[in-house]
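Note that this complex is displayed minus one protein chain, with the remaining chains in position.
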Amino acid sequence: MQLFAQILVNGILLGGLYGLMALGMGLVWGVLNIVNLAHGALIMLGGYAVYYLYTKGGIDPFAALPIAMVLLFLFGYLLQRFLLNLIVRSAQLNTLLITFGLDVVFVYLAQLLFSADFRTINPPYAGSNIDVGGVTIPYAQLAAFLVAIFLAAILFLFLDRTRTGRAIRATAQNLTAARLYGVNPRRIYALTFGTGAALAGAAGGLYGVVSQITPYIGVTLTAKSFVIAILGGLDKPIGVILGGLLLGIAEAMTALYLDPTFTDIISFGLLVLVLVAKPAQILGRA
Amino acid sequence: MKNLQRAGLALLAVGLAAVPFVASDTLVQFGINALLVATLTQGWNIIGGFTGYPSFGNSVFYGLGTYGTAIAMAQLHLPFGVGLVAGGVLGVAFALLFGIPILRLRGPYFAIATLGLAAVMSAIVATIGFAGKNIGLILPLFRGDTLFYELSLVLLVAATGTVAWLARSRFGAGLVAIREDEDAAQVMGINTTMYKVGALALAAFFSSLAGGIHAYWITFIDPGSAFDPTLNVRMVIMTLFGGPGTIFGPVLGSFVLSAVSEVLASKVSTVASLFYGFVIVLAVVFMPKGLLDLFQGFRHSGFRYFAQNMRRFRL
Amino acid sequence: MRRTMMVLAIAAVAACKRAPEQGGQITASQITLGASVQLTGRLANTGRYYGDGYAMAVERINEKGGVSVGGKQLKLALKILDNQSDVNLGVRQCTQLLTQDKVNFLLGPFSSNDALDQSSVAEKYQVPMVQGGGASSQIFSRNYKYIFGTLPPADDYYASTIKMLMKMDPKPKTVALVAADDSFDVSVANGTRKLLKEAGLDLVVDKQYRENNSDFSSILSLAKSSDPDILLWSGHEAEALNFIRQAKSLGMSPKLMYAFTVGVPTADFRKALGKDAEYAFGMTPWLPSKDLKDDYFGDAAVFAKEYQQRFGYAPDYHAASAIADVEVYAKAIAAAGSLEPAKVRDAVAKVDFGSLYGKVKFQPNGQISLPQTVIQIQKGEVVEIFAEDFLGKPRYPLPPWAKR
Partner (left out) sequence: MTAPIFEVKGLTKKFRGLTALSDVTFQVAPGEILGLIGPNGAGKTTLISLISGTLLPTAGEIHFEGRRIDGLPAFKRARLGIGRTFQVMKPFPGLSVLENVTVGALFGATEGQEKKRAKARELARELLEFTGLTRHAEQRADQLGGPDRKRLEFAKALALHPKLLLLDEVMAGLNHVEVDEVVALIRKIRDRKVTILVIEHVMKAIRNLSDRLLVIHHGQQIAQGKVDEVLADQRVVEAYLGKRRQ
């Protein structure tokens, strides 16, 4: 029973981070209709940003997160404004193509700039934990989880309560309607992509604290984000976080009760089943 | 004109068939790979380009073909021909079985379901002892690259022939109607379920045979390389690069991209992937409708083609 | 449309015609070694040892006058292609090296899976491949004649560790074994299970995980609940880093010790983990010792220093194995007195010399046999602990994380 509780906690903590990874991808996908294959690369860049801020600048990783988010926001903003905006109205799959190309470029440049060495963000408190009734809760993972929930909540409020957020949602519904809203779609697109990139940056920093960063971590993270974003209903922040939790818990339980080599079967099997059985109910939209 | 075109194509096919007899082994190796990838791309074109179902799981057919062949040869010691058939049957059977539930999904949901299926199959194979678990299987070594090349060429010609047939047949018209508007297609008398599953099975057929040929050629397979998920992205990208829903676009797209990446990999080696990435980014910006459209458009309106596209697709 | 196809056809024919000339720089005055190595991509982190090691060895052998073939001094040349960690590209590049670039002999890539594929090309063309990056027994069980390996067999990786454990006080009783599911690690796990049984140790947790896994929390929690004396781990370096960091954050620590097949000897591992790397046991077939004399580099210690200076990171056994591969060719070609692949192949099978890597002599299946020295990280340094007998003092038993 204690083991079960421990595994559940592990799954939840991991799932929160998964959810954060997928938030940005879901937002960009849902609003801009861009399936961003470079999302994992943006997470990777965020990880490096926090890594260097911590090791070279001596800034605590959690304090460095907002800085990394700003950097990634600017990067994403410019990328959308001056490159992706050029093609957003062509076939949807084209955005897939171009972000794939960007992913290749980012990964290569990262290797050139940062080398293929493994980097870990290792503040003194990483690895310390607290014991609650026999269940070990690691501080860093807990903090990462809380940050993920916090950012999801902020995103939700931003989309729901602010004028810009509403403009973004209107854009998701209908570009023409958004124009009537009096927004400049070029700016809104850039803003949305920037926000997605900023969220990826935060996820990257946290990922570096609990795992490690190399130029090549992106592919797996893109795939995970893709799955979770779909499970959670794209630009629905709460849904995406729930999707992350679902995946995190499913993976942890599978590793314990079935076999660790089965985790992929379960997580992707779950995905297919959910899609085939009940598309409309589970997903935000179908 | 039409006859001239046919003659040109026949000449091209003969020229390609002659490659192993005149060219270097390297080119033949490259050719085998490029032909197989082109076949995969053409397979994707059937389900993605014609039917409008953006599969991200065609690697599952390739992988099943690979494993069907490998299991038959490495575990059961059957001849290659039997293995190839086994692989093809496995791939098509999978398409028929899973096509019905997943083809009910549309757009990105279909895409992700296929992606999920491919990942599940890869993970499942990695736990089956008979399939060599995650360690893989070793096939007997066969020194016959000419045979592999010609087989791959035949397969590609067959796939392209099938697509050409689609472009003029009733079946193909049905697929295109589904791509354009599935609800409308249904009330116009098209058995959409059967057509979609048929298209997927065709794609599966060619993809799994390509996998089978590749398995025997490369002699060692494991789940990671047989169900390589990046293969899906490559198929999509090559189709889009050439021109989806056309007969020769996907072939052209995959030849050009294969050649570019191969030349880069052997000439500039370590910066190859950087260039490859840039090529793709620039291609999307300057020819968002594919190579074929670029050729036609450029002939028609010269450099204005780029400006026209830019205006049309920018925000 | 038709025109396009014509252009393509013409281009293809033109490419055919030009192809054979492109590799024409090879002259009789040099011997070219070719390799397709992971310089970029997923495996670049370890792949670089091979790229750098081969380059350094070729250079040094040439400085020492090259190789004497039938009374003539020939220089070595090296052609390395980057396969971007793509197995299929590696296979094609090997073919290119043999048929187009006309290299004389092949060197290998990193990792068992890549070596499995690439060695098929060598066998197909009947050109020797001496590779220092694949240890799985699968590579050498195919009855291929042209493939040689300078990494010791994966099955025996934990042999010396278990021998050591039997002499430790307190003596361990229970063991947890965690291994990845790829070719190399499955070989390690199978071999280790047998060794544990022979030693009479009790295997209480035996878990296999999926390659590239990044979350070990379930396995760790399970291991924690069964509280083993020792934990033996086999996988890839990236996974080892995750495993140890997550072990710390979940407070999992075996009662007596833990050991890892990879990572411990590399500088990268220590750098990434900082003080969390302390106490980790590992193994290496090679250490930069003064006792390992070498015809070209003096000894292993000198080599390690020069390597560090030149490339900015410390070599580990991968790099030393790469050096040995090149030296094998130098010795074998000189012995064969010919560049004919078949003759060189026979000479490679017969080499027997001392190098900075150790004693190089291939078994009939083509693989080398070297003992693994048990090592441990103590105060940020790699310390030799045990080979045939104790070489250093182990820090044992392992204190729990909170008390480190």
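In this document, chain identifiers A, B and C correspond to the written order of the chains, with residue numbering beginning at 1 in each.
Throughout what follows, contacts are C-beta pairs under 8 Å (C-beta built on N, C-alpha and C of every residue); 3 or more make two chains touch, one makes a residue touch a chain.
No experiment lies behind these values; they were computed from the predicted model shown.
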- prompt: Touched by the hidden chain, which of the shown chains?
  reply: B
Field: Per the touch definition above, residue among B:I100, B:L141 or B:V176 touching the missing chain
entry: B:V176
Message: Of the residues B:M188, B:L282 or B:A307, I need the one that contacts the missing chain.
response: B:M188
Task: Out of B:R143, B:R168, B:K267 or B:R304, point to the residue that touches the absent chain in the complete complex.
output: B:R168
Message: Just checking the interface: what residues of chain B touch the absent partner chain?
response: 168-170, 173-174, 176-177, 179-181, 183-193
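Going forward, only the chains that are shown with their structure count from here on.
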Statement: Among line, ring, star, complete and other, the chain touch graph is complete
Query: Count the touching C-beta pairs: is A-C or A-B ahead?
result: A-B
- line: Expressed in whole Å, how far the mean CA point of chain A lies from that of chain C is 35
- prompt: What is the distance, in whole Å, between the centres of chain A and chain B, each centre taken as the mean of its C-alpha atoms?
  reply: 30
Message: Give the residues of chain B touching no fewer than two other chains, as numbers and ranges.
response: 123, 126, 134, 273
Statement: chain A touches at least 2 other chains through residues 108, 259, 261, 264
- prompt: In the complex of these two chains, what residues of chain C are touching chain A?
  reply: 40-42, 44-45, 48, 181, 207-210, 212-215, 217-219, 221-222, 224-225, 237-238, 241-242, 245-246, 248-251, 268-269, 271-274, 276, 401
Field: chain C - residues contacting chain B, complex
entry: 1-2, 4-6, 8-9, 12-13, 15-16, 19-20, 39-41, 80-84, 87-89, 91-93, 95-96, 98-100, 113, 116-117, 120, 123-124, 138, 142, 144, 181-183, 186, 210-211
- request: Could you please specify the touching residues of chain B with respect to chain A in the complex?
  value: 54, 101-102, 104-105, 108-109, 112-113, 115-117, 119-120, 122-124, 126-127, 134, 229-230, 233, 236-237, 240-241, 244, 271, 273-274, 276-281, 283-285, 288-289, 309-310, 312-315
